[in-house]
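For this view, one protein chain was removed and the others were kept in their places.
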Amino acid sequence: MSLINLLRKIKITASMQVLLLLLLLGPGTAATAEEFITLSSTTSTQNSGLFDYLLPKFKEKTGIDVHVIAVGTGQALKLAEKGDADVILVHDKDAELKFVKKGYGMERREVMYNDFVIVGPKNDPAGVRGLKDAVQSFGKIAAAQSNFVSRADDSGTHRQELRLWEEARVDVKASSGKWYKEVGAGMGATLNTAAGINAYTMSDRATWVTFRNKADLELLDEGDPKLFNQYAVILVNPSLHKNVKTEAARQFSDWLVSPETQTLIGSFQVEGQVLFHPNAGQAVTAK
Amino acid sequence: MHSLISPKMCWNATSFELPDTAVMDSKTRTDAQNPGSGILPLRLTNVGYCVCGRRLLSDINITFSPGGNTVVLGPNGAGKSLLLRLCHGLIKPTTGVIEWQDSNAGQYRQYQAMVFQRPVMLRRSVAANIEYPLRLNKVPKRERQQMLRQALETAGLMPLAGRHARILSGGEQQRVALARAWVLHPEVLFLDEPTTNLDPSATRAVEEIVMRFKAAGTKIIMTTHDLGQARRMADEVIFLHNGRVLESGPANEFFTQPRTLEGQAYLRGELLC
Partner (left out) sequence: MEDIYAAFATAAGLILNLDGDLLEIIGVSLQVSLFGVGIAALVALPLGGAVALLRFPGRKILIVFLNALMGLPPVVVGLVVYLLLSRSGPLGMLGLLFTVTGMVIAQCLLVTPLIAALSRQVFEDLWVEYAEQLRSLGAKPSRAVFTLLKEGKYSLLTVVLAGFGRAIAEVGSVLIVGGNIAHYTRTMTTAIALETSKGDLALALALGITLIIIASFVNALAYLTKDVLERYVV
C-alpha cells in the first residue's frame, strides 16, 4: 500500500518504473529460459578466445548454454567446492587430485595441454634467452635481481611458478617487495604490470600470444618440459550440492574428450600458433 | 523577524505532536466539530517561555473569549509571534498552563489554524495547496470539493485556482495561506503579521478576507505592528512589551486612554526599548 502510494507521489519514479519494466523484457531474461551449466575455469582459456570458439559448437549440438566464470585455478576450485559451479576446467594437477580426493569432484579427465613461457625485457638483463631450462632461467633472474612480476593469486600458473623457484632454490618470499613483485592479479593484469615496469614474468602461452599490450616484452625462454601445463575437466560431486547439474555437465565433459572436439581444439589457432594441444586419454606428456 | 526562535530550535524544544492538553475526554469529535459547542475560551495561566536561560515571555495571564478580533500589539521583539506559536501549540510553554475549554482543540487541526508571517507555499497549484489540509484530515471527497470552492471564493482566488502557488505575488500567496488555514472552518484563526511587506492594495485585500472569516464565525487572534491596521480591525487589544502583557482590554479603550506609559509612548509612535 505504502509502496504504491510512494510511486504515485513521485511521478519521476513512476516513469522510471515503465522504463524498468521495458528493460526487464531486455537481454537477461532470454538466457534464463534455456538450459545452462556453470563452468568455472581459468582466465587463460577465456582470454585466448578458446571458449568463444568451442562453446557455440557445443550449444549447437546439445542445446546447452555454458556460463563461464573465468578466475584463477584456486578460486575456480573454491567456487566448485561451494557448489557454485557444475563443472571445472583447470590446470593444477596436485590441487585437482586433492579436490577429487576430498570428495568435491569426480571423473577427472585430462583434455589438453599448453605450456608456460618466460617473458621479459627485450635486452634480457638476466640473460635467459633460449636457455630451454626454466629452473636455470629463474636462478639467473634471481641472481641478477631483475624485476619479476608474480601473479601471487593462488592460480595454477602461480603454483607452477612457485614450484620452479623452489627447484631453483630461491627464497622469493624474502625478496618480495624488492625485485620480486607479487601483484595478486590475473594473468592479463600481471602482464600489464610486467609491461609497465619492463620486468620478467611467467605466462601461459595462450594468454601471452593473445595479449595486446606487450610493450617491450618478448618471449625469452620456452620448451622446458617442466613448463608443460595440463588442463583437466572435473565434474562437481552432486552428493554435496543438490543443485549441481551432473547430467548436463557430464555431457560437456564427454564432448570435450570426444575425438571431434579434440580435433577442434588442435585446429584452434591465434596468429598462426596452436595454443592448446589435445591429449585426452593419452599419457601425460610432462612431469 | 520571522520568529524569536528558529523552527529548528522549536523542533528540538518540543515533540512533533501538538500537545494534547489533557487526555481525550468523553467529548466526542463530532460534538467538537459543531461550531456551536466551542473550544473557547483559551486560558493562559502564568505562562512563561525561556530559551537557553533567556526569558522571552513571562507571567502571561490572559483569556481569549469567543467573538471579536483580538489584536496583539507591541514593538518588534516583544514576543508577539512567540505568544501565537504557544497558543497554536507549535511549542510548549516552559512554565504555566495553556488550556482550551475543549481539551480536544490541541489535537484536531480543524479547531484552530494559523497563518505565518511568511507562509510556505507547497510546490503545487493554488487549489491543491488549499486542498492539502482537507486531505490530511481525510475529509470525504464530496465535502472536500465544496469546502475548497468555498475557501477559494471567500479569498477571491477562483481565477487563480489552477496557477502554481510558488509563482504568485506576495499578496496572492498570503491570500492562499489564509484560504488554506481557513478551509476547515476553524473556530480560531491565528494570524502572525499577515500584511508585513505587502503593498496597500494587497493589505486591503487581506483585511477584507479576514473580516469575511470573522463574519463567518471564526475568532481572529492576530499580531501586527501596524497601528492603522490595529485600529481598523481590533475589537480587543493585548499590548505586549518585553515579554510581558502590559495592557489588555477593549480596543477603543486602549486607543483613547492607554493606562501604561509604555502604551502611551507606543501610540505616539515613540521607540520603546
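In this document, chain identifiers A and B correspond to the written order of the chains, with residue numbering beginning at 1 in each.
Heads up, the rule we're going with is that a contact is a pair of C-beta atoms (placed from the backbone, for glycine too) under 8 Å apart; a residue touches a chain by one contact, two chains touch by 3 or more.
Since this is a predicted model, take the numbers as computed values, not measurements.
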{"item": "Residue in contact with the excluded chain [from A:Tyr113, A:Phe211 or A:Phe276]", "value": "A:Phe211"}
{"item": "Touch criterion as defined above, residue of B:Ile60, B:Leu90, B:Ala127 or B:Leu191 at the omitted chain", "value": "B:Leu90"}
{"item": "Absent-chain interface as seen on chain B, which is shown", "value": "6-8, 10-11, 15-16, 18, 85, 88, 90, 108-110, 113-114, 116, 119-120, 122-125, 132-133, 136-137, 164, 166, 180-181"}
{"item": "Positions on chain A contacted by the hidden chain, ascending", "value": "2-3, 5-7, 9-13, 15-17, 19-20, 23-24, 26-28, 31-32, 38, 43, 47, 51-52, 65, 67-70, 82-84, 186-189, 191-192, 195, 210-214, 241, 243"}
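The definition used in the following text is that only the chains that are shown with their structure count from here on.
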{"item": "Approximate Å spacing (C-alpha centroids) for the pair chain A, chain B", "value": "76"}
